[in-house]
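Have a look at this one before I ask anything.
Yeah, one chain of the complex is gone here, protein chain that is, but the others are all in their spots.
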Amino acid sequence: MIDSVPLEWVLLVAAALFCVGLYGALARRNAIGILMGVELMLNSVNINLVAFWRYLEPHQVTGLVFAIFIITVAAVEAAVGLAMIIAIYRSWQTVNVDAVDSMKG
Amino acid sequence: MAFFLHYAWLIPVFPLLSFAIISLTPIRRSKPASGWLAIGLMGVATLFALGVLAGVAQGGHPAEDAQEMVVQPGEHATTSADESAGEHAPAAAEGDHAAAGAAEEHAEHATGFAFPEPVVVQRVDWAPTGTTTFRMGIYLDAIAALTLVMVTLTSTCIHLFSMGYMSAHPRHSRFFSFISLFTAAMLGMVMADNLLLFFICWEIMGLCSYLLIGFLFERPQANRAANKAFITTRIGDVLMLAGMVYLYTQVGSLAFGMGEGEIFNAEVLARLSQEQNALGMSHAVTISLLLFAGTVGKSAQFPLHVWLPDAMEGPTPVSALIHAATMVSAGVFLVGRTFPLFAAGNGEALTAVSTIGAFTALFAATIAVAQFDIKRILAYSTLSQLGFMVAALGIGGWVAGMFHMLTHAFFKALLFLGSGSIIHAVEETQAIAEIHHHDEYAAQQTAQDIRNMGNLRKYMPWTFWTYTMGFLALAGIFPFAGFWSKDEILADAQNGHLIVYVVLSVAAFLTAFYMTRQWRVVFFGRYRGEKPLVFVNPEGPAPATPHHAEVIGAGEAGLDIHLRHHDYGHEHDDDQAHDGEAPAGAHGHGTHGGHHLPAHPHESPWTIVAPLVVLAFFAVTLGAINLPFDFSSGHWLSHLVQQHAAEFNVLVAGLSLVIAVAGIGAGWFYASAFKTAQDSDPLARRMPAIFGVLNQKYYVDEFYALTVGKVTSGLALAWRWIDRQVFDRILHGTGTATLFWSRVNFILDDFFLNDGPDSVGKGTITTGKQVRRVQTGKVQDYLGLVFAGVVVLGLVYLYRVGR
Amino acid sequence: MYEVIDHVLNVQMGLGVPGWVIHLVRHVTVAGILLVIAPLQMLLLTYLERRIIARMQDRVGPNRVGPEGLFQPVADGIKMFTKEDIVPTASDRWVHLLAPCVVVAPVFLMVSVVPWGPELVPIDMNLGLLFFFAVSSVSGAGLLMAGWGSNNKFSLLGGMRAAAQMVAYEIPAVLSILAIVIVTGTLSLVKILNVQGGLFTSLNDVSSVPNLGLGWFVFTPVGFLAFLCFFISALAEGERTPFDIPEADSEIVAGYMTEYSGMKFGLFYLAQYVLNFLLCAITAILFFGGWQGPGVEWLHSRGVTASPDGSVVFTILANVLGLAYFLAKTYFFFFVMVWLRGAFPRLRIDQLLDFCWKFLIPLTLVNVVSATLWAIAIQWGSPQGLAFLEGMGEWARWGMAFALTLVINAAAYIGLVRVNETSGNQTTVAEDRQDRSMKTATLS
Partner (left out) sequence: MQLLVQVIFVLIAAEIVGAAVMVVTAKNIVHAALWLIASFCGVGALYLLLEAEFLAVVQVLVYVGAISILMLFAIMLTRHVTGKGAETSLYQRWWVGLIVAAVLFAAVIAPTVLAHPWETATAAPALPGETGQPAAMAGIVDLGRAFVEEYLLPFEIAAVLLLVGLVGAIVIAFEERAARRHIPTLAEEVAHRRQPE
């Protein structure tokens, strides 16, 4: 793998995934859609970590450790985020974020 | 013995185990099971402690033992024991000064002190985070081994005693779990290998002390006393923590030991004693004074002593265990442990220590003269004796201080347990039971008043004889344990510290005096408890009929207001309502009221007497561990801890014996004045003013209330005044001025500026409308702005700055 | 395997093909074999289940097609192939179509890590166990797809129930397996099997123990409790009675399968039975020693040490014996599953989830703790500061670990049973009884 595919390719894939996720987080109306965008972004970060680990320091464990921490954080984020979405749905009867604007100035 | 040294870390685990089992498993439902479990595990711990002591003593040359004994927990196990022991053992064994290194040169007070090298050091990594690793474990040297034996023995006796004493209490199991936790913490503290672990255990002890003083939490007095103890000792503990932080910033370690990177390293101490800090003191002085603040709190030395007498609100075994034998001597142990730091303080720190110790010794002894509560007398005596130990350490008498700590623990525990036995017996009499029926707190206070006792020698022979031995030991009569240890302190003091010597001698005289007063009033004369002097609880249920009450003659300010002679026996019918409310006390009598108890007290059950006998044995013989003679087994303690102790001085010993005998004689005649319970003290008759001051403990509590309390409330009042008078006026003035200005403005506006402000207002509204569109309240807009900012920053960096 | 193919292709046929082709051939061959075996298992299991349940219910069961009705599953298969494939108009076409595939694919992936005999291991992955459960969790998504794609409220309910049940019971299943992983220190199924040699000790490194292949984990307190919890969780994962709520025909028709017909339905059916087979197999492997049994190791070692001519025979014999042990254990557990189906009624969904969260998960957590203690007692020594353990003999350490974990597990079980009784069902039962007695009182 590492002698046939340069690191840049992997990083570009991760970057593309990040930007797609960012677009999803910015452009979706549905709160769950936004959450999906965020998950995509977190995944792209993980790809970066693993790629750097594999290409730069394969004998050290740091990249993997932090990838696992990010997976943990992502799981927590999904759980709490979805719980919040359900709570929002209960009081607004919608999950469209543009309807939830009680913070409007 | 190697086995015991190897597994010394198990000693605190046993009581911890009994704490865990009693608190977490259904065993807590069974009173005898939980009690016997705790006693059994304490017994095992005692065995281990004795084994450890035997191992330490047998080793003779601990360095060799240390070589093979040091366990290597984990890969990073220390071998510092080997190194430090190997380096310093020959020097220390000869009593040479070289071992203490550079610190020694600056410490003329600490002549002959060399920090004893450890026998066993076992450490494990604790909290490994990244690069810094804090390690903790056990650190056993001779004094730790001796203290372990002392703690476990007294604790076992007191556990056994509690089995009888607390048997009727509904929270019996909880009591055992608390004292087990306490014992575990004390043992852990003794074996701690660094100041942090020491401090953790120290704080657990503080917590247990709080819980146990407030054990009878139905009583407001107990709650107040618990709070007082907790808060007062907290002052010392915070300062001690500050000292530890200071030490850590200077040394980078809190581990005991003389090795590299440990706090008693000779180079480190030399540096600490030479470098000055912003206060103009050397680091060593500042650190040791801060640490000593912990001792002042825990060992109840002078400014912070106020909590200990109030702590007698706890059950008597608690007073014996925590507030006489073990926890309060932890402060002394702290000074003993960190003695090289004090010694490095060029004598300044030690002078402060000896001053406070000697002052407390005398101060508390004078108060004890004018008390009537049997436990409070002992409490002040404890204060005084702790003062002796602290003073001994302060004048460099390390061995004397530690020796006195060991002997004192035994005879003071004995005295407390004896007083518990007496109280227990007195409470079982008809007169007290009748009060108990009405108000159990008053009953207990009445039962503790020595004026309501008398002639107990006849009723309670076992208690009498054991108590007498404890009394003689405390008074310092040859050949009881207290004589040897106190004599050693005096011998040290006489050697160049004349003021301390005189003060301590006076304190010793007073000790013999007040103890004799108590002893004679309690055990001799006529039994006065049939018509007792009744303590009236200001917070208890109101006395049924005031006309029955008879206020005793004035003279003893304070106390007498609450003392009435009152026969509650006739009020049974009226008092039925209180039955339901009265919480079951420490000695709840299920059938009081209807059932008639004997008029005289009787000897206590064997669970109470047996510990007394054991402790009395030690009170008599413990002096033998450090006889100041140069025969084969003389100076055993000094040899064991490898310190040089003061030589025997016939003059000093004789003089102290004379002083003690004089004190006893004076006390004997003095106490003959108590004929009935209502008789007042002879001193109160002659010099009521002085007696009042002493009886009210020099008004220290009131002084604190007037200073600290008043300052706090004064500040609050001052702030309120500032708020009302200054800020409110400014605000009102501003308001008035604004109103006036607005009137003027209105006229101007109306006639001249109508159009201008209008357009300004419109402009503001328009701007606001434009600006507020940014605040859409929609999370995606914000997120988009954030990332737009990121993009802009990235572009700037890449194409402007980065180039 | 590699050598065999190499021999056949390059020596016998003289083709001289490169190594990667041999690898490819080897993997394709193994995959082909497994792809054939798995549906065959499904056919056999459906037949067995129908026959056994019929016997339990005093019926005969399918007995017309072939001897003793043995070809009945084949006939059913032909029927499914020829049936019309109905796709509801309002359904989400692609989701509806893909759902059965998503459910079936993971199951076939799971087959690839199961060791069938000492050398019959398709893939010896060092993460085998984790792989097995990771892949099995994917099929939950397929179930939700099926439920949602059908656009039918029974399907949706069934799909959601199935996914909820799967997600919930994955936790006790994985936790109970974690105990075994802690004790063995590996995630590889092959290594877990190798540890289970010996004789009732689960430790074939205890000296002086004959290797009879009986050191199954079920003989230790940790393994026994883990086995119980795992098997119950497996029942729920495989949607077996009494946990067959997702397809409760009396409530929600056929759950997520309601709108499926023809071969798509057949795929669900296939996935379900292969999954059941795999769960039984994993139970046998983890707790009952898989192919381990008296004689296998002996034959296998003969195969390694004996002369080159005899070795093949001994190896083949060892594998056949191991395969026989393995299949016997697996079919026994499938029999137990059928037996339970014949014996128990279905639970309610809230009872199911309560049972999982309030009973199984705490119990498995305690079991993980005792597994840790077991591992400490067996494996630790002076490097961890427990030199006194090292001084004890192997048997003493084993006995101490056994007693300790037995006490902890038994106490946890009894305690949890009491807690669950007092908190929930017993009171309602008591109230119920009181109600009833009051009613009878008023009636009489």
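Order of writing sets the labels: A, B and C. Residues in every chain begin at 1.
Operating definition for what follows: a contact is a pair of C-beta atoms (placed from the backbone, for glycine too) under 8 Å apart; a residue touches a chain by one contact, two chains touch by 3 or more.
Everything quoted here is computed from the prediction, not taken from an experiment.
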Exercise. Can you list the shown chains that the absent chain is in touch with?
Worked result: A, B, C
Seminar exercise, completed: Note that subunit C touches the chain not displayed via residues 92, 95, 125-127, 130-131, 133-135, 137-138, 140-141, 144-145, 148, 153, 156, 160, 163-164, 167, 170, 187
Seminar exercise, completed: subunit A positions in touch with the non-displayed chain are 1-13, 15-30, 32-33, 35-37, 39-40, 43, 46-47, 50-51, 53-62, 64-65, 67-69, 71-80, 82-87, 89-90, 94-98
For this session: Quickly run down the residues of subunit B that touch the omitted chain.
Result: 127-130, 780-781, 784, 787-788, 790-791, 794-795, 798
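As a convention for this text, only the chains that are shown with their structure count from here on.
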Seminar exercise, completed: Taking each chain's mean CA coordinate, subunit A and subunit C are separated, in whole Å, by 34
Exercise. Once you find the CA centre of subunit B and the CA centre of subunit C, what distance in Å lies between them?
Worked result: 61
Exercise. When the C-alpha atoms of subunit A and subunit B are each averaged to a single point, how far apart are the two points in Å?
Worked result: 56
Exercise. For subunit A, what residues touch not just one other chain but two or more?
Worked result: none
Problem set entry | Touching two or more other chains - residue numbers and ranges from subunit B | none
Seminar exercise, completed: As the complex stands, subunit B meets subunit A at residues 772, 774-780, 783-784, 787
Seminar exercise, completed: The answer for subunit A against subunit B in the complex is residues 22, 25-27, 34, 97-98, 100-105
